[in-house]
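Removed: one protein chain of the complex. Kept in place: all other protein chains.
We call the chains A, B and C, going by the order they appear; numbering starts again at 1 in every chain.
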Amino acid sequence: MAFRPIANTRSVTGIPTGRLAIWWVIGSEIVIFGGLLMSYLMFRLAHDEWAAHAANTNTAIGAFNTLVLLTSSLTAVLGHKAAEEGNGPKAAKMLWLTCLGGATFACVKAYEWSTEIAHGFTLTTNSFWGFYYTAAGLHALHVIAGCIVMLIVANKARKGIDLHHVELIGLYWHFVDLVWIFLFPLLYIAK
Amino acid sequence: MAETIEMPEHGHDAHGDHHHEETFWSKYVFSCDHKMIAMQYMFTGMFMALIGGFFAYVFRTQLAFPGAEVMFWGLVTPGEYNSLVTNHGTIMIFWVAMPVLIAAFGNYLIPLMCGCDDMVFPRINRLSYQVFLLSAIVLIASFFVDGGGFGGAWTAYPPLSSQYEYSLTPLGSTLWVVAVALEFVAFLLGGINFVTTAMNSRAPGMRLYDIPIVVWFIVIASVLFMASVGPLIAGAVMLAFDQTLDTGFYDPNKGGDPILWQHLFWFFGHPEVYVVLLPAIGMCADVMTTFARKKLFAYRTVLYTAFGTGILSFTVWAHHQFIAGIDPRMANVFTVTTLLISVPIAEMCFVYIATLYKGSITLTTPMLWALSFIAEFLIGGVTGIFLGASGADVYFHDTYFVLAHFHYTFFPIAIIGVFMGVTYWYPKMFGTMMNDSLGKLHFWFTVIPFNLIFLPLFVLGAAGQHRRIYNYQHYPELATDELQALRVLATVALWVMLAAQFIFFYNFFSSLKNGKKAGNNPWKANSLEWVAPSPPGHGNFDEMPTVYRGPYEYSHPDRLKETGEDYWPQNVPS
Amino acid sequence: MSAEAHAHPNYVKVWAILVALLAVSVIGPEVGDATGIQAITLFTAFGIAIVKAYMVCKNFMHLNVEKRYIVYLLTTCLVFMLLFFAAAAPDVMKTEGTNWTKPLVLTAPPAHHGEDAGHGDSHGGADAGAH
Partner (left out) sequence: MIEWSLAQGSTFAGQIDGLINLIGWLVGFWFVLAQGVFFYLIIKHRAQPGVNAGYVTGDEEYPKKFIGWAHWGVLACDVVILVFAVQTWYDVKQDLPPAERTIRVIGQQWAWTFVHPGPDGKVDTADDIALVDELHLEEGVLYHYLLESRDVLHNFSVPVFRLKQDAIPGRTITGWFEPTITGEYSVQCAEICGIGHGIMGARVFLETEDQHVAFHEAHATNTPALQLAATSVGADR
């Protein structure tokens, strides 16, 4: 393992440094998605005709993806539990399951988007679709990035290294889940 | 996690050996050491400052002598002029003030002043600089692409910034947005490091009120940045989509709204002012107390004023948009908050002034910079009231009065603050002292011309001269000889000031070799960085310090009685 | 590490509740559209989203056992976003305000949803000031 400064071993606040950092990451992510969703909300409330466009989104697929993400959150937190019990291999398994969820989510999204684009609903069709692709796309990027990091963490956890990283990536994953929990009604249900 | 917490504190001996076999690349380019990363940020920032200064030279010369051949540039076309002023602003704020004040000094000072050996995440720290460097390269590249650099002002208001047929800079504006977005990512990475390091890795015994003000302020600044930049990152993505993918987020003809960008931008843009102000004014506290041999006057008041300013700074942004088409009733709300924010800042200045009371002041170069910071910043502060008061802003908006006002805040921040920090911590950074008489010469030849540049601009602004015009001869009221004389005065002063900077660079580099050796603590200061050797080695401290008191215990009666010393380092047991 | 030594809730049970809520939030709007009662749609869509978010924060992210100021930090970020909405909506969301109108939007196809009225007043009620 690379050189670890003493700084990283201290914990004056009583919160492990890694987790503290993740909280700050989540804080800054909240304002990024917040800015985007608030802008969307303003336009959505200003333009009732967007409801007609929103009607073209596939609620069933959205609901299925929500289910997938909720489940992956479950496996992530189970992985955290296993890690705290010092059970590296089990934690790794759980993280792999979580990645599987993330992958499923991404594939479903790809299918969903390709059908919508095929039906002529593209980024430029209307600002609703602009926000639809921008917000969901930004979220999907977070999902993919999370999966990549998670594979690395899982690989280490399997060997019992850096088990506390399991909790950190889990926290991030729950946040990604949270964002989707709000994206789902905003983009799919409200019609 | 738990097991790592009790890890014994001799980690740096363990790695002490492996920094001998460091190659040039691992030592200077891909180093994870916070001091080296600080240097990288500082020199990149100074290089960008040279570019920004050169741009200022070009367009000031054009304003003083319209249509004349500018040396090293040639004729300045309107398009070039817009691009020059735009990138001058962008560079000076995002690529000079931010990297040098927050990133460089934050990286250098936080671990040293908190008494730990490095940032908590050295590799994220390195990544932060690499992303920043990339952003700088992208920005510089944008000057040379087809159509030239982006010319829509640093605020980049759409539709001008979002549609090429309006801005006529097909690639420049996109690269500009990309560069700014990358730069934000870099500082988000850096900011997380600063905050967690200062929160979690302080030396044993260092309580919240034992932290030097400059560390406090850099941390508050990082928090402000992280909490305010998000909407603009989202906005930048939308802007880039509008530019490249022809979406309509800011295009009224496609159901968008240009005002949205203004809100997204200034929601970040105003806290940003305090993001760069706080580190500079925080350095002031350390420098002034050191050279006045005085305890900081009302440490907690200073801290609370900073908190107050930080919170309020999120509620004032629309005072940049009073006449930009926002609903007039909102302007009243923002006038109230804007005038309110003057109270904590004014109080902070008063407290700093009070710190000199009963002091024993030595006017070294860093002290001169610190004092001039307060003096000049007061001018910037009071002129802000004119602009914060909505009724007066109806006239002053987008005149040179605004320009002079924010240069009277940003110049103390980005130039005086940087020189203050460099001259004060130079002995610690490089182990040698800078030449004091050269430093003083450079000080006077920077500060006096600075006032000669911007005081005339207040007059020009009051006379109704509006901003971002490449040639005022088109406006009879503004083409009078008196006003033109003021423009020439400002420009000549700028030439003098820019020329004077070579004194600094000469002093900086010659002192590396010829400067006399500085001990660990040349200024007889209290805070922890002066305990470490100069320059500090890879682990910073020979043995990790423990803190017993606050950083400003100068001329403490007990200490004077016992030892006759008028300073009391934080790590010395009572 | 106090924060470490928390009891783990029954995660599967939490997950089951979340899925149940999800089902409601999908069916609810259908009912809302069928009965034409907008309130049902809005409540089931967003009310339940908030409940789900709360459960995830509490049980999965363990914010309930985390240090208080982390919660304050995250809520502050949210509050700033609401602040942003409150201050930007009178310009961006409204089609007319004091001494200004958006002719393009005013002449856009007529609205067929009542949400706007519901939200309109709470954000400054710019119409009141229109000349």
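Things worth noting here:
Rule of thumb we're sticking to: a residue touches a chain if its C-beta (ideal position, glycine included) is under 8 Å from a C-beta of that chain, and two chains touch if they have at least 3 such contacts.
If you're wondering where the values come from, they're calculated on a predicted model, not measured in any experiment.
For the chain excluded from display, the touched partners among the shown chains of the whole complex are B, C. Note on the undisplayed chain: of the listed residues B:R293, B:K440 or B:K524, the one touching it is B:R293.
Among B:S26, B:Q130 or B:S342, the one in contact with the hidden chain is B:S342. Among B:V70, B:I385 or B:L512, only B:I385 touches the chain that is left out of the view. Within the complete assembly, residues 98-105, 107, 129, 131 of chain C touch the chain that is not shown. Chain B residues in contact with the hidden partner, per the touch definition given at the top, are 77-79, 81-82, 151-153, 157-160, 163, 166-168, 252-253, 257-259, 292-299, 301, 322-325, 328-329, 331-332, 335-336, 339-340, 342-343, 346-347, 349-351, 353-354, 356-363, 371, 374-375, 378-379, 382-383, 385-386, 389-392, 394-399, 462-464, 466-471, 474-478, 554-557, 560, 566.
By definition in this document, only the chains that are shown with their structure count from here on.
Relative to the C-alpha centre of chain A, the farthest chain centre belongs to B. Counting partner chains per residue, chain A shows two or more touched chains at residues 11, 13, 15-16, 19, 24, 27-28, 30-31, 34-35, 38-39, 42-43, 47. Shown for chain C are the residues that touch two or more other chains, namely 1, 4, 77, 80-81, 84, 88, 92, 94, 105, 108. On the side of chain B, the complex with chain A involves touching residues 1, 4-5, 7, 9, 11-12, 15, 18, 32, 111, 114, 116-123, 188, 191-193, 195-197, 199-202, 206, 226-235, 237-238, 241, 245-249, 254-257, 260, 264, 267, 544. On the chain C side of its complex with chain B, the touching residues are 1, 4, 76-77, 80-81, 83-84, 87-88, 90-92, 94, 97-100, 102, 104-105, 108, 124, 126, 129.
Interface of chain B with chain C (complex): residues 1-2, 5, 227-228, 230-231, 252-253, 255, 257, 259-260, 263, 267, 314-315, 317-318, 325-330, 333-334.
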